[in-house]
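A selection of the complex's chains, in situ.
Order of writing sets the chain letters: A, B and C. Residues in each chain are counted from 1.
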Amino acid sequence: MSPSPTAISGTRKDPDLLDRVPTEVGLTPFEAGRVRALVGREPNALEWGMFGAMWSEHCGYKHSKPLLRTLPTKGARVAIGPGENAGAVDLGDGLLCVFKVESHNHPSAVEPYQGAATGVGGILRDIFAMGARPVAVLNALAFGPPDEQRTRRLVSGVVGGISSYGNCVGIPDVGGHVSFEATYAENPLVNAMCIGLVRREGLRLAGTARPGSAVYLVGSDTGRDGIAGASLLASFELGAGDDAKRPSVQVGSPFLEKLLMEATLELVERDAVEAIQDLGAAGLTCATSEVAAKSAVGMRVDVDLVPRRATGMTPYEVMLSESQERMLVIARPGRERDVEEIFRRWELHGTRVGVVTEGQVLEVRAGGEVVASLAPRWLVDDVPEYDVTTWAKAPSAPLDTPPGGAPPVTEQKKIGLELLELLASPRVASRRILYRTYDQMVGTDTVVGPGGDAAVLRIKGRRDGIATSVDAQPRVAAVDPFGGAAAAVAEATRNVVCMGARPLAITDCLNLGNPERPEGAWQLERTVAGIVAACETLGVPVVSGNVSLYNATRDPLGGSHDIWPTAVIGAVGHLDDVAAHIPVTTGEDGDVVLLAGSATVSLDVSAYGADRASSGGAIDLELESRLQRFVLEAHARGLLRAAHDRSDGGLGAALAELCLRDGKGIRATLPAVRGIDKRVALFGEGASGVVLVAAPENADALRALALERDVPTWTLGAVGGDLLEVAPVLGLPIAALRDAYENGLPAALGRTL
Amino acid sequence: MARVAILRFPGTWSDRDFEHALSLAGAETEILWHEDVHLSGFDAAIVPGGFAYGDHVRAGAIARLSPAIRELRRFAEEGKPVLGSCNGFQILCEAGLLPGALTRNVGLEFRCDWVRMRIESDATPFTRGLKGAEVRMPIAHGEGCWVADEKTVERVEAEGLVVFRYVDERGAATAAGNPNGSLHNVAGLRSAAGNVVGLMPHPERCAEPLMGGTDGMKVLDGLVRSLGTAPAPLGV
Amino acid sequence: MRYVATIHVRPKIEVRDPQGEAIVGALNSLGLGVANVRTGKEIVVTFDAADEAAARRATDVMGRELLANPVIEDFSVELSGP
């Protein structure tokens, strides 16, 4: 058993504190009881704080872990599944692609610029902590209506923060997703995804520290910023009385991150380290206990040795500070000099703060005394788990917010004008005004950046490449969390397929409301089930992810509404020959334009809008799977000139976007599906639709292949002219489409392009 | 083979990109850490893009204090070719190797996009024979607005120091073609002697067809050819 | 009446100032013995207001609504004129 440290004064004397302390660190009485049973004595305040942070939802996944275990995580190409800093797929020839998505919703709501910036910083560290060099970032964002002042401030702040951080570190931002829906007005979503590459032998995991090795803390000095911020402790009143006023806002330093990244990668390259762990939520507590628990060792840390940015910091503050841009580095015995030399050359502050020990005890020292002594596994592995399905309950009444959101089009205008309005609407319009502030090309590997269905990256010195996309389907999920999550998996992988890449795996970020409420629990359960179903049918495993719960929005009456359950899905696909991706073009004059997959669409949860949604547009995952395989096969046979996913704005928007690629026209007719209104056919949305363009001489072969693969197709028309013509309903000049699509978002945000 | 030094400051990120692009142009390269920059034995030097020292204070301001700058100045005085791109251009201006200063884009936003430029001077090792040519290159910067006092601007124009000028689709130096508000649409400059050149765009990002353009290779290839030892470039 | 206000915006004392940190390093490399640097902004606004009380109210709005981010910055005002 661990030595019993002297209690921090006050804990034992004041009986009131006995119950107050665990509550203040966010533990329920039940959890406090578990802690006492594990520790076998009354923990002191620091120890309570460590438990509070590590057993928080954010670090401990209390409400989601049992569900996450149901995700399919195995596959021939999976190199590292969930559980590490990030997951990885095998690209062949010894190269791994490491990736993960992470949320920074709450910090971004408090301080959009710094919240988003430090979100990017955090996900980058997750990737390079594994020894992988980050090669791209993506971001998925969700805001309220863009004409609201508050939204505009959030958009400027969040996009500014992402751009400032990623650009400075020098990682290209190659894609993303933005939703504008009222449900996110108070609670924006900011999810950042990062992709890195590492040779198999360069991979570093947390579970490889051995007793006797030196423990270094490197990077930024430790300050009072964000003390235990992740454990939902906005104002923890332990110690000095002014704690409450301390902002938990953390300010990032991308410059320091760049140095930290280069130094870490050099440490790995020179094989000077045993294990590396980034410091994120719960700071030093989390990093030390995770490395120790995963390596089945102990660790002794002397907080007096930790370089501080503020004076008079208590051990509690040092152990729970969430200062950005720090890494824990376990040196290989005998290589300490090299480690220190690398820190020095990259102009970094790196200090030896402890040692890996034999017994499985995490011992924190201060002023020559032991101030905390806990088994790392208590903090990491013994987190209580709650089975939310036991109280999950579907909402009895349909949602009171029409997920269509937009006012119903009562007085129907000319359908051509409606298409222009739809292209200019925030749900559909080009995101260029946002992503042009991101460096998309640094690294010179971006073959296709933002603006295509998915981004394409080359790998220098190799023939193959990667395609990646991040997507979400919040409107569908609002009425059907299962369908929305499944549709998001389908869309992300389909986008990758539209570049000619085979989806290898996904990462997911579950942005949901309060899991303690029956409906929140139901949404969580259904969301995970939707991902499971889609992954299984489409044959893509989940290799990493993140859960962000308690995303709630207040209504004017003071009640609290959960946001729509929003699964953000990042997909990574592989191209054997990166130069042979499906190009982002309109096609040549005379090329045949077809719709493949499903023509079943509805206005119910579309960007066009409906007054009340009755269904979330069910997805046929078997058809989706056949469609994706068909597109890849058609491309492999050289039958495709271009491909474009039908998504927000339906077939009308898809055709318009296709025209805008090269500024060429298309003459088309709507697919003849019995009983479907022309507006539904043009603006309706539904999964599993891809618009394909083929040279005339290949069209028959393409249709024959589709027939053989049991994928329905509809021939829509041909490329040519300088209008988008959809007979008999509209004919619009390309310039008008461009104007609507490009200026829509700037106008909605009250800016000029 | 031409030996080209690529300077790396804390926060530089285009170093590897230049290394790759120059290797396509047939040059031998070495990345040098700013504290140990010794340029004897090199035929040319590149100051690449990035955020040296986080661009704190002003872009290039802290990098200017590095020992590398003294060595670079000496090297430039010997008449050796020096190219600064993006942050490198900012550093060269801060160091006084090129006139004027680069300030925040008038739109106040970082901008990553393709721009068009006209090459206005061929009196540099990078642009020989390219006078009048129009090129397309990517930019990625938040502080690329070139400013100087009136007298300097006049001198720069009178002496023909503008090497790259932003132009619109019709080839005119209009506001529409200017991504950052630079005076006189200046995108890149040379020193009076012509061997030091700086520009905001990124030639190393458009040196192969897969990257969407090859005009950058013209500049890098120009350098290698001017050094007189290059094999035929690859991939263009 | 025309007033001129200088509005000083500074990061709150407990908020990290990475720019200040970078300047410390740079100044020390010049051989100066610098212990600490904090960076802020200074915005000089020339504006019209009915009287001094109105001018003060206006500068307060400027600082609160636009120039300072209350989550991480404080501001102070020096008013002169008319």
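Here, contacts are C-beta pairs under 8 Å (C-beta built on N, C-alpha and C of every residue); 3 or more make two chains touch, one makes a residue touch a chain.
Everything numeric here is computed off the predicted structure, so don't read it as measured data.
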Total copies per chain kind in the whole complex, with one of each drawn here: A x1, B x1, C x2
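Definition applied: only the chains that are shown with their structure count from here on.
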Centroid distance [mean C-alpha coordinates] between subunit C and subunit B, Å: 35
In subunit C, residues with contacts to at least two other chains: 18, 22, 25
Multi-chain contact residues (two or more partners), subunit A: 253, 255-256, 347
Residues on subunit A engaged by subunit B in the complex (per definition of touch): 163-164, 167-170, 253-256, 258-259, 345-347, 436-444, 446-447, 458, 460, 578-579
Residues of subunit C touching subunit B in the complex: 18-19, 22-23, 25-26, 29-30
Complex interface listing, subunit A residues touching subunit C: 110-111, 113-114, 220, 223-225, 246-247, 249-253, 255-256, 309-310, 323, 347
